[in-house]
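The complex appears here minus one protein chain, its other protein chains still in place.
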Amino acid sequence: MKLETIELPDFSASFDLYLRENVSSDLSHLPVVVICPGGGYRMVSGRESEPIALAFLSQGYHALVVDYPVLAETSQVTPDYLDTNTRLLAEVFKQIEHNYEQWTIDPTAIFLLGCSAGGHMAALYANKWQETVQTDEPRYSKPLGSILCYPVIGFNYGWPAEGVLDPSELKDYDTSALINPDTPATFIWHTADDSSVPALNTLKYCEGLTQKAIPFECHLFESGKHGLSLATRASAESQEAQHIHPPVAKWLSLCVDWMERRLSK
Amino acid sequence: MKLETIELPDFSASFDLYLRENVSSDLSHLPVVVICPGGGYRMVSGRESEPIALAFLSQGYHALVVDYPVLAETSQVTPDYLDTNTRLLAEVFKQIEHNYEQWTIDPTAIFLLGCSAGGHMAALYANKWQETVQTDEPRYSKPLGSILCYPVIGFNYGWPAEGVLDPSELKDYDTSALINPDTPATFIWHTADDSSVPALNTLKYCEGLTQKAIPFECHLFESGKHGLSLATRASAESQEAQHIHPPVAKWLSLCVDWMERRLSK
Amino acid sequence: MKLETIELPDFSASFDLYLRENVSSDLSHLPVVVICPGGGYRMVSGRESEPIALAFLSQGYHALVVDYPVLAETSQVTPDYLDTNTRLLAEVFKQIEHNYEQWTIDPTAIFLLGCSAGGHMAALYANKWQETVQTDEPRYSKPLGSILCYPVIGFNYGWPAEGVLDPSELKDYDTSALINPDTPATFIWHTADDSSVPALNTLKYCEGLTQKAIPFECHLFESGKHGLSLATRASAESQEAQHIHPPVAKWLSLCVDWMERRLSK
Partner (left out) sequence: MKLETIELPDFSASFDLYLRENVSSDLSHLPVVVICPGGGYRMVSGRESEPIALAFLSQGYHALVVDYPVLAETSQVTPDYLDTNTRLLAEVFKQIEHNYEQWTIDPTAIFLLGCSAGGHMAALYANKWQETVQTDEPRYSKPLGSILCYPVIGFNYGWPAEGVLDPSELKDYDTSALINPDTPATFIWHTADDSSVPALNTLKYCEGLTQKAIPFECHLFESGKHGLSLATRASAESQEAQHIHPPVAKWLSLCVDWMERRLSK
């Protein structure tokens, strides 16, 4: 296994590469999951970084965790901030394209995962990746699938709390309205009683996917607080934090089954 | 085990009771699942009758399958037809109330399940049960939970095909608009690529549940034709009919886990 | 669904038939599970009768529960008693052969299941079925598979308690010593800390199966009292009886997966 941190100074960002040893004799390149942890665009959650990377590594994927820049306490989400994050993900995909041989990554099998605000960031890229491509290159900018965990979909669905933002300024960043024929197949989940980022976000995105006939799978579990990550001991902050929740922890095997079906198509 | 068919001549209907032997020494009454099979209001599907009843019997529930009247080929769905079905389900609940001791049913633990058009019938009752109660009796008219399998939610979401009905006449029967604080907790599932009854039906219902803060769980599987029932050999019409689909068959254990959590509340 | 009780007066026995409706258009006959409940040859346990029948019915099997004669309190297990039980099971298989068209049973797909002492009864038949065949008929005497749940395998492995029996008189009824090339493939499970019928019984049987190269699958769960049946609410005598034990309840899906693989061979 190799661990490497790649700096992206133009973005004040970096990403952590987790490259597993390949034990296969006939697959020289492995699929990868690019992970955008959550944190309300204010921090990058450790509970949604390495624990999720390891979950996919154990299933035969490489993983890459994006450490994107976050907003200062006094700043608000702006179009510029969001656009920069989209360009940052475009840069990550470009880096994969340029280094896939060395990193033994299959560039046609890049899954893009995001949690909470990181889900918004991932969904933005998933719907705008084609705009980031100026020339014939990069060739591998389209994720094979996007995986959205309790995502923020737009700024008009209950997050952030009323009054914090003027949603009209961010109306172009409602990702459910950006879905188009180039949007990748999507796996999306939420808890129905999420009181921080309402499940309405996920429902709106699914409605958009349905309208454009993009293949998707969606699981809304009845209960569970926001930010459960894997919902197991492996991602729990504390034994008492209600972070261990077996009914919700099923999302991972449902997701991996879905990914394996996509790989075999 | 006892099998019994109860005739409801006022409704040209009947229901089949499947009452399992109770092996428990401390539970004298068991929860029950009332099943409304699908069939487009044109037939009552056998694949969604006994196979589903047996699935819940095996988990420690009694089951009851409603054989409701269906429309002739030349007739259309009318408000009157739908209202009669709601009264029919009210009658089924009343019969349970009057006979629960003899049938060893726990009248506080009645789940109401419907598939496809039967899902519409179940959802109508789930949202209007309180209107069917004139007096103090019946006391046990509210389902403990409703279970909607690839349901028709309203007549404006892609079923039936355009031109068949005038949806404006049936706009009061869009069940997603009827959701209210008395609506029971709901488990709902669909396949995202259902080309007969679009998944949009389920999304609209979830949106309604969210708005009224009714607890729910929803699973949208990526693929699978309409009418999968259990999606196992036990409900397949034919080995070649694409009725056996393991990714979708997971709905049953997800549902039973959800039911057991409700029972233990 | 049809329920029927068939009397076998020559044996002071009977069996209950649970015949599910067949919803398949291309399978006219279904596999069946013949169930021998446990009870120490002193009673026939209700918790291992209908609950187990329903578990297999729900998976697309017919079920048949054998109500075999039990010993009076003052009597001991004798060769004669055991031989009669073997002939009784031969009679059950003969009845299936004679009635399979009417019962819609596939006579080439009969699984024989036994719990505890019923497991001994099933294992005896599984190893001696060919001795019960005198002529060309019956043709369908060999089970497609035997399923042994916390079985008594012989009388020298801890059951009954020392002093109750003289094991030397029953040494020919150690089923692990009777395994032969005609023994059917076997699924067998036990809890490792069973203090009533020790897991040694199952280990001895597996050793015998290994020596004769009979295909088998065995699951020994770490803990759980004797007689758990399904280990779920559906077979629990009481909420407090430690009869609900999720780690052990996995045996059923492991077993059904195994059965389906046998059917598809």
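For clarity, chains are labelled A, B and C in written order, and residue numbers in each chain start from 1.
Note that a contact is a pair of C-beta atoms (placed from the backbone, for glycine too) under 8 Å apart; a residue touches a chain by one contact, two chains touch by 3 or more.
Predicted, not measured: the structure shown is a model, and the values here were computed from it.
K.L.:
Tell me the shown chains the invisible chain touches, ordered by label.
P.N.:
In the entire complex, chains touched by the missing one are A, C.
K.L.:
From the list C:Thr5, C:Ser75 or C:Ser223, pick the residue that touches the absent chain.
P.N.:
C:Ser223
K.L.:
Consider the whole complex, including the chain that is not shown, and state which of C:Val77, C:Cys206 or C:Ile244 touches that chain.
P.N.:
Here the residue in touch with the unshown chain is C:Cys206.
K.L.:
Can you name the residues of subunit A that touch the chain not displayed here?
P.N.:
Touch with the absent chain occurs at residues 1, 3, 18, 20-21, 23-27, 46-47, 50-51, 54-55, 57-60, 232-240, 260.
K.L.:
Residue by residue, what part of subunit C touches the chain that was omitted?
P.N.:
Interface residues of subunit C facing the absent chain: 185, 192-193, 198-200, 203, 206-207, 209-210, 215-223, 247, 250, 254, 257-258, 261.
In the analysis below, only the chains that are shown with their structure count from here on.
K.L.:
Sort the chain contact graph into one of these: line, ring, star, complete or other.
P.N.:
line
K.L.:
As a quick test, compute the distance in whole Å between the mean CA positions of subunit A and subunit B.
P.N.:
Chain centroid spacing, subunit A to subunit B, equals 36 Å.
K.L.:
Can you pull out the residues of subunit A that are in contact with at least two other chains?
P.N.:
Residues of subunit A touching two or more partner chains: there are none.
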